[in-house]
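A single protein chain has been omitted; all remaining protein chains appear in their positions.
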Amino acid sequence: MKDLVGLFPYWAVIMLMMTGLYIVIAQGNLVKKLIGLGIFQVSVFVLYIAVGVVDGGTPPILDDEFAVYSNPLPSVLILTAIVVGVATLAVGLALSVRIREAFGTIEEEDLLPLTAPTHPVVTGPEAETDTNAGREETRP
Amino acid sequence: MTQHQLMLAAILLPFATALLILVTGRWQNLREAVTLVGAAGLAIVVFKLIAGFDAAAAAPLVLAEILPGFKVMLRAEPIGLVFAGVAAGLWGLNSLYSIGYMRAEHAPRQTRFYACFAVALGCAMAIALSGNLATLFVAYEALTFATYPLVVHWQSEGAIQGARRYLAYLVATSLVPFLGAIVWTWIAAGTLDFTPGGILDGRLDDGLLAVLLFMFAYGVGKAALMPLHGWLPSAMVAPTPVSALLHAVAVVKAGVFTLLKIAVYIFGIEVIGRGVGDLLVVVAAASVIVASLMAMTKDDLKARLAYSTVAQLAMVTLAVALGEPIAIAAGVLQLVMHAWGKITLFFGAGAIQLATHKKRLSEIAGIGAEVPLLMVAILFGALSVAGLPPFGGMWPKFLLIEAAVDKDMTVLVVCLGLSTLLTLGYLVPIVIQAFFRAPHDDDPHHLPEKHHEEGDLPILALIPPVVTAAGCVVLFVAAPSILAFVAPVIGLGGLP
Amino acid sequence: MILPDAILAHAAVLVVVLPLLAAPIVALIRDHRIAAPLAILIALASVVLALELVNATWGGETISYALGNWQAPIGIEYRVDLLSAAMALLLTVSGSLAALMMSTAIAPEMAPGDRPRLYAALLLCMSGLTGIVVTGDLFNVFVFLEISSLATYVLIASGSGRDRRALTAAFDYLILGATGATFFVIGIAFLYVVTGTLNMADLGERISDAGRRAVIVGSSFLFVGIALKAAMLPLHRWLPNAYAYAPTVMATFLAMTATKVSIYLMIRLTDVVFHTPGELGRVNFAALMPPVGLAMLVFGSAIAVTAKDLKRLLAFSSIANLGLMLVALGLGGVAGIAAAMINLFNHAIIKGGMFATATAIVHRRGSARLDAMAGLSRQMPVAFIFLVIGGLALIGVPLTAGFVSKLSVVRVAFDLGDWTVAGGILLSSLITVAYVWRIFEATMLAEPRSDAPKGDMHPAFWLPVGLLGAGTIVFGIWSAPVIELSTRIAHQMAGVTP
Amino acid sequence: MESLLMIGLLAALGAIAITVAFMSDLLVVAMLSGIFSFTCCALFVLFDAPDVAFTEACVGAGVSTVLTIAAIRLVGRHEKRGGRRASVVGLVVATVCGLALVYGTLELPRFGDPASPASTHVAPHYIEESKGEIGIPNIVTSVLGSYRGYDTMGETVVVFTAALGVLILLGGAQSRPLGRGEAPARRDRDVILRTVATLFIPMTLFLAPYVQFHGAYSPGGGFQAGAILGGALILYGLVFGIDALNKMVPERILRVIAALGVLLYGGTGVVTMLMGHAFLDYYAFGAGPSGQAIGLTAIELGVFMTVTCVMTLLFQRFAIRGVM
Partner (left out) sequence: MTDMFQALAFDFAHLPAGWPLMLAGALSAAFALPIAARNIGWVGLIASLWFLFLDGAAPVLSPLDGALALAFHLVAAAGLLFARPVDGAPQDRAAVSCGLIAAGAGAAAIASTSLPALMIWTEVIAIASALIIMAGGTIEAVRGGLAYLLLQVLAGVLLLLGIVYGLGTETAGVLILIGLGIKAALPPVHGWLIKGYSTASPTGSIFLSAFATKIAILGMVRFLPGTEVLIWFGLAMAVGGVLPTLFEANWRRLLAWAVVSQLGVMVVGVGLGTEEALAGVVLLAIGHVIYATMLFVVAGVMERAGKAAPRGLGLLVFVSMLSIGLPGLAGYAGKAVIGEALIHHGMAWADYVIVAVGALVFATAGLRPLVERCRPSGPGATNPTAVSGRDVAATLILLAGSIGVGAFGFRLSGHFEAAFHVGPLVVQAVALAAVIVFMATGLRRLLPQGQGALDFLAVPWGRWVTGTLDLAIPLGNIFVRLGEEFVAMFGQAGRLGGRAVLGLARFVTYGGVGDGVLWTLALLTVVLIVSFG
């Protein structure tokens, strides 16, 4: 029993990872993929923290009564990883908004034919307004 | 001028000419003058190299080291100088002829034409004077790419197609089997330098040596050994002076010259002689016969000459494979004689095309009356390529038969005899068709009257064939001296 | 070197921090006419620093720089040996060349207001990659990997001004890149669990007595994460779209750097962390790399033959050349690694040169499609000549850098008596001839359209294109520097004194 | 008791993840991802990692959910009905990979095992020495700021890069220019929101600096404080309109402060270098814990500035983007 409990967090993490990846693989919607990616990354955070836990240890804040502390290093790494996760999510969402405006859809099945390599160069319906505006200024 | 300076001059002069041609591109006559001066200069430099050559002082000149052990090195040695002599000699004539030809054909992009010509000659010189297999490969590749613009000159659909196949064959054979063989040799022998007596003796057992020889034979695509000869006929899309360059002066000669150097300096003649080259002998002999037969079926003049070249080159491969000093001597002589004979035929074919705007054999009946001198030149060229005595072509055939007899390969002797007859079979009809046949053969007694559309045959296109035809006869006499020049290297003692 | 020795001591960290901190400043500047020169200046400064690093580590020494003065396993440590210094040099040079071309190249595509931010993104990408190359701490590699990846997604997406498909290319690369990075972090987690440390050298010592199975899982995750970034065969889907639709100047930078850093990581991990040259954990390179490399060589070249767009063609050609590098890595041993490094540097120069020329052509003609390049040889002769030089180098014609790299790999294959690999390389290089010749025929033989814009390369491109073109030729003839550098690196990797 | 709670929470996480897979309404999915993050915070607290819980709550749950919803506003709420093709292959590969990983973890040291190498090699140094070397009770902050300060700098740059990216992507004409007035209150619906907000926002304005400066003693620090303040500003923008937020904190200023934050962090490192010490070696400011204190506060301030401004900027970009 002790063994099972001992490794249960890792197995749970692995299950979460696989679910997260399954969502990215199977779901067609781009935003859905981003969220799947988020789940996948959060499961990694749980893995790191699970590694750092010490039985009977208290949170790594020095105090007189306590002697045994959990491992602080995973917490530091995860702090960084969380922020990285959000940064990636933000850029991903911005991209999906632009794709929605450029292609009119964010479903993978619909996007594939539109982005096939053989298509001639098209800057998309919205391009006339968006970047062209920018381009007027530069033209002498 | 020491030998090193001469060698460098021989290589750099054509490239300098090419540059000058590009610069003077707009003024046609100036550009043509530059080509001719360049050709003359090269001829002089090479002549001085040959005249002043003595085996003792032939120290190598290292230019660069691309990879440790893979050096760019020049060294003058007899066989190289013979090839350089042929190339340098015929470049002048070829330029003269191409001036006449290109102007008569009002060809576009002539500046690029002459520049690439000069570059191709520069590569040929580099191949001739290369001191090791590495330099030879570098120059060999450069030659392929330098001649591509020439082959694709007309830039018509057919030209592009032909040039594409030309390039596919040459680059494919040089990048895979040839480079593979070079690296294999480099590893087996530790060095790539050309050393008399060969560097592979004892390094690999005979079975592997045979495989390596085959890799070289088919790797050197320019030697057009069957069945990888496809590029030669497809290169016929090029203008005639280029076909002359390809088939006589630079490209194919570079191929067989490479085989000769590999046989003499990498394998060593005795090594090939003791059985390593036997299978290649069979292939080469078959190639001679089959190519001759195919030549007979070709109605287009230049295609017929192309297959004839495949056959004649296969003879050099045969010489290499026999592994006898006499055979190698035959190879060297064939290299010279075929160059002069075949270039005459091509000049002739081009002149005929200029005069009568006709390319096919069946169409040139009865024009002998108009240009007798041209026809006599073509006859001399044909007989020299066929190998009949009063012309230089006889020597290589005679020495090959001698070598075949020495190795008592009677079948081979019969093949060589047969090939002489076949060569006559497909070359002499050209002369007959032109000289003796009336334009319309149905009524035998009709006398060939003046040809109706009178093509203007520029004088420039007439002189070169006559000169080269005379050259064939002169070479018949000069053959022994060439042999004496080459003998010490190929271990052929006892010559007068 | 020319720098005061005070700065020299910190060269290792400055080469990363300088561009990193310059980026926010450049982003803040409103006027792009000031931001561009500043970015170029910073990039050139980091080149000088990188040169200094190379000079310091040339003899085989390793610079160790403890960040925050906390010694190795406790704090983060920068460990710079010749391999890192050389890679840093390559990255900074590529960055400065891209910066040089940037202002002219993206003028038509990007609103002037956004351009300073794009320069900042380029600087961040460059410093991120340099950060990966010089660090000795595994988690630090992840952080800088994220910086460079995010900056790369932005750089690719900025191509949407010319072609909307840049957005989907960036999105695909984001998803795949994030997955790869997370795999990398999982790998670090497993290794951390069984060794307790994040420092590579320290990890190296403790890995032998660590739990075998955890090391296997950890190394597998690490390998897949790196393979994805290195665009190895099954995971190369992001590369063609990324290079084809990113602005060409970004594609130039990416072609010279992106996948090369992953190859560096593979060499670094096998050498320092796992001490088993030729094997990452249980992933045996000798067994895996040659077949995958050859497959990449064949598949990349095959699709390149059918590509209709020059940038897409060059992208697939990059995949093919990567395959060659992996084959060299797979052959292993001192000679193998040396051949891989020669290939790496030469390919960066050749492919960089061709992409730079493509930038100039796209800048002048508006599109990189092959049929739009008809008659290039007459209208843009200088660009055409550099395209020819690059093309011949790709084929591996002697007297070009391409020949040196191909020959070095073939020679190693022959030395090991590995006929199939040698034959495979030579045969698949034939397909290269096919697609390179498509470029020449498109540019030389086709008749030019009458309305094609006149005028040759814009002066801004002369230096980068000229430099890289000249490099292709010079390193083909006088190849001593590249070969000397690579053999020294290989000796260092195998622990043998040069 | 604790292990039961752990199993419960992990099971909850699993359940949420699976439901996300089957939901087609993106808003619901966004909500679920928020809930998922909060459950993780609980788990992190259980695993003795309060700092991480705090960050996950503010950044992981708060900001990302807000951003996702803002994006859904632009991208459309519903996933294409037929779009979800259950990828059988993906399922099979995922399960096989999961099993392989489970097999791989069998030899890992047991959960919470004190003798595991992770807790015996580098961690003891932090636990024993940080009191003497850095002198602040919260070891996580000391490791974050000092021992691995360089990582945190890298991470700040990541945040800044994200802001840079979004500004480039969502700049341009599609976004309407920011006004400076207050959005008209909509009588019927906003009353509750506005009153709660007027109470709630000042509270958070005080909480943020507390978390920032108390970080040395209790869980907290630059990231958490930045996220809280950012959240507050976003709430203000949500309730009183983006233009009101822009009047209070103009976007131009946000961009400058975000950049300054990174420069402040990097600057401290450069200053230590100029003073002859290694990069980011806070002993340059003074021997012992006092130097470290100065250094830590400086970099924490830098991080605080950057994170706050970037979070607000991100939200602003999404909010002002016109709907297609």
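Here the chain labels run A, B, C and D in written order, and each chain numbers its own residues starting at 1.
Here is the rule we go by: contacts are C-beta pairs under 8 Å (C-beta built on N, C-alpha and C of every residue); 3 or more make two chains touch, one makes a residue touch a chain.
Because the structure is a prediction, the values reported are computed rather than measured.
For the chain that is not shown, the touched chains among those present are A, B, C, D, taking the whole complex.
From the options D:Ile35, D:Val93 or D:Leu207, the residue with contact to the unseen chain in the full assembly is D:Val93.
The omitted chain makes contact with just one of the residues C:Leu233, C:Leu322, C:Leu392 or C:Ala422: C:Leu233. One of B:Ile326, B:Ala349, B:Ile364 or B:Met409 touches the chain omitted from the figure, and that residue is B:Ile326. Only one of B:Leu179, B:Val288, B:Leu301 or B:Leu422 touches the chain withheld from this view, namely B:Leu422. Of the listed residues C:Asp172, C:Asp271 or C:Asp309, the one in contact with the hidden chain in the full complex is C:Asp172. Panel shows chain B; residues 227, 230, 290, 293-297, 326, 369, 372-373, 376, 383, 386, 388-390, 394, 398, 401-402, 405, 413, 417, 420-422, 424-425, 428-429, 432, 435-437, 441, 444-445, 447, 477, 479-480, 494-496 of it touch the chain omitted from the view.
Mapped onto chain C, contacts with the missing chain fall at residues 171-172, 175-176, 179-180, 183, 213, 216-217, 219-221, 223-224, 227-228, 233-238, 240, 281-283, 298-300, 302-303, 305-306. Interface residues of chain A facing the missing partner chain: 21, 24-28, 33, 108-109, 111-112, 116-117.
By our rule, only the chains that are shown with their structure count from here on.
With centres taken as mean C-alpha coordinates, the chain found closest to the middle of all protein C-alpha atoms is C.
Annotation: C-D is the more contact-rich of the chain pairs C-D and B-C, by number of C-beta pairs in contact. Chain B and chain D have CA centres that are 77 Å apart.
Inter-chain centre distance (chain B to chain C, centres taken as mean C-alpha positions): 46 Å. With touch defined as above, residues shared between interfaces to two or more other chains in chain D number as follows: 101, 105-106, 108, 116, 118-119, 122-123, 126, 148, 151, 154-155, 158, 161-162, 165, 169, 172.
For chain C in complex with chain B, the residues that touch the partner chain are 392, 395-399, 403-404, 407-408, 410-411, 414-415, 422-423, 426-427, 429-430, 433, 437, 441, 445, 476-480, 483. Residues 3, 6-7, 10-11, 13-14, 17-18, 20-21, 26, 29-30, 33, 36-37, 40, 43-44, 47-52, 55-56, 59-60, 63-64, 67-68, 70-72, 74-76, 79-80, 83-87, 90-91, 94-95, 97-98, 101-102, 105-106, 108, 110-114, 116, 118-119, 122-123, 126-127, 130-131, 137-140, 143-144, 148, 151-152, 154-155, 158-159, 161-162, 165-166, 169-170, 172-174, 217-219, 223, 307, 314, 317-318, 321, 324 of chain D are the ones that touch chain A when the two sit in their complex. Interface residues of chain A, counted against chain C in their complex, comprise 17, 21, 24, 30, 33-34, 37, 40-41, 44, 47-48, 51, 73-74, 77, 80-81, 84, 87-88, 91-92, 95-96, 98-99, 102-103, 111, 114-115, 117-124, 127, 131, 133-135, 137-138.
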